[in-house]
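Heads up, one of the protein chains got dropped from this complex, but the rest are sitting where they should.
By letter and in written order, the chains are A and B; residue numbering begins at 1 in each of them.
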Amino acid sequence: MSYWRAPLDINTIEVPHGEVHIDIEQCKGCEFCIEYCPRDVLELSKDFNRKGYHYPIILKQGACVNCALCEMICPDFAIFVLEGKPSHPDIDDVLKREAK
Amino acid sequence: MKADPIGVATGNHYIDGDHACGEGAIAAGCRFLAGYPITPSTEVAERIAERFPLVGGMFIQMEDEIASMATIIGAAWGGPKVMTVTSGPGFSLMMENIGLAVMMETPCVIVNVQRGGPSTGLPTLTAQADMMQARWGSHGDYEVIALSPNSPQECFDLTITAFNLSELWRVPVMFMMDECVGHMTEKVVIPEADKIEIVPRKMYKGKREDYLPFNFNGNGEIAPMIKAGEGYNIHLTGLTHDERGYPTLNSEAQDKNVRHLVDKILKNEEKIRLLEEDQIDGAEVIVISYGITSRVSLKAVQDARAAGIKVGTIRLIVVWPFPEKLIRKLASKVKAFVVPEINLGQISLEVERCAQGKTKTIHVPHAGGWVHDPNDILKAIKKGVK
Partner (left out) sequence: MSEITEPTTSTLKIPKPKEPLDHPMQDYLRTERLPHIWCSTCGIGTVLTAFIAGLQKSGLDRDKVSVVSGIGCSGRAAGYLRLDSFHSTHGRAIPFATGLALGNPELKVAVISGDGDIAAIGGNHFIHAARRNMNLTVICINNFNYAMTGGQAGPTTPQEANASTAPYGAYEFPFNLPYLAESCGAVYVARWTSLHIRRATKSIAEALVKPGFSFIEVIAPCPTLYARRNRLGTGLDLMRFYHDTAKIQHGANTKDIDIEYQKEIIVGKFVDKDKPDFFTNRDNFLQNKLGDKYIPYKGTK
């Protein structure tokens, strides 16, 4: 879909947000959450945890939309999301994104 | 606690050992049986298949004996008193899961109506050749209780005893009938329900956080049970475990766990012991027998006493745990033990071991298929007196 102008009802749209919490000592570095996050919120850290695994860290601040796919797909119960405050989409951001 | 009258077929019956065993189970409060048909034990399951729908029990014929044993362990943790029935080949199949029942300390009764073996053997003829297997059949160190009835009346009475012992000690109890006793038809008197004493399962009623399914303290107390579905959220496993039931795979945990399984029975042998003694004091020879052989040997004993030999008899009712202390004590007082059994030497090995060389142990073996000729036992008694 491409917009030539911002949709008129854009102010009624609420984008859900989530707070991602990562238990780095439980993580086994499988990278499922990083691979399958639909908003590319996570990336692999350069650091190791105590067991020697690289764990996920949050790359894009505020980008998580609380879909909880990471929480579901993590085999180690090491990551979960809590609901945060929803926001309205940034009009310029929408136009810029579509223009690419 | 008294038996539930709904399950007690009070009155005088003329039935065989298998049917009497079925009635005994129902009177004892058993309400779940999973089995697989095998001659000569099938009649027990058939009796129960007919009676359970009338007393509120659940009978299911499983696809094999392995499933039967696994099913009764699962069912026991769902609440009811449970039983399965089989014979030699099925007994061999059940061995792995008997180990599971021992490890999870699950009360259950396993009826083995012994027949000629090994392998398919003599399906319709008697033997007593599974006695060692009852004790050592599964892998690893453990102890179980095994009983041996010698009449259809005892098949009724001792089945109730078997259930009571299994609930008291949280251990599988092997009910070692033989085909002769199982297919023998005699008068069986079933008393009123309030004359039958049964031991109810000790259930835990306290807080979830304080419950431990096992007690490894060595103080002889058996931990109470719960049933799945009450919210205690227990975990039970066949792996070596700690008192919470969680797998703990190291040698200290193994020592605690396995010693408890063994000590639970061996240290309480005298409480579990059941046998019949006759004219032991001053005896020159003692005939030790069990099951159908104990009735056959009565003729030999009678003849020997008539000939002036001082013969005592011990009839083992609880065969395992073996009454070691008693046999050790008697060994120095007699010239010989005579052990007739329908196998080529099983319990006689135990007697010989406990005699510790202080006296002769004369086996009177029989490969199976029929009972002894009393004259063979008499010959052995006379040999013992020499």
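One rule holds in what follows: a contact is a pair of C-beta atoms (placed from the backbone, for glycine too) under 8 Å apart; a residue touches a chain by one contact, two chains touch by 3 or more.
Please read these numbers as outputs of a predicted model, since none were measured by experiment.
For the omitted chain, the shown partners it touches in the full complex are A, B. When the omitted chain is restored, the residue from B:V8, B:A27, B:A45 or B:A70 that touches it is B:A70. Only one of B:S119, B:N219, B:N233 or B:S251 touches the chain withheld from this view, namely B:N233. Residue B:G57 is the one among B:G22, B:G35 or B:G57 that touches the chain missing from this view. The omitted chain makes contact with subunit B at the following residues, 6, 31-32, 34, 52-58, 60, 62-64, 66-68, 70-80, 82, 96-97, 99-100, 227-239, 246-247. As for the chain not pictured, it touches subunit A at residues 19, 21-26, 28-32, 35-36, 45-47, 51, 53, 55-59, 61-62, 69, 71-77, 80, 82.
As a convention for this text, only the chains that are shown with their structure count from here on.
Per-chain Cα centroids separate subunit A from subunit B by 64 Å.
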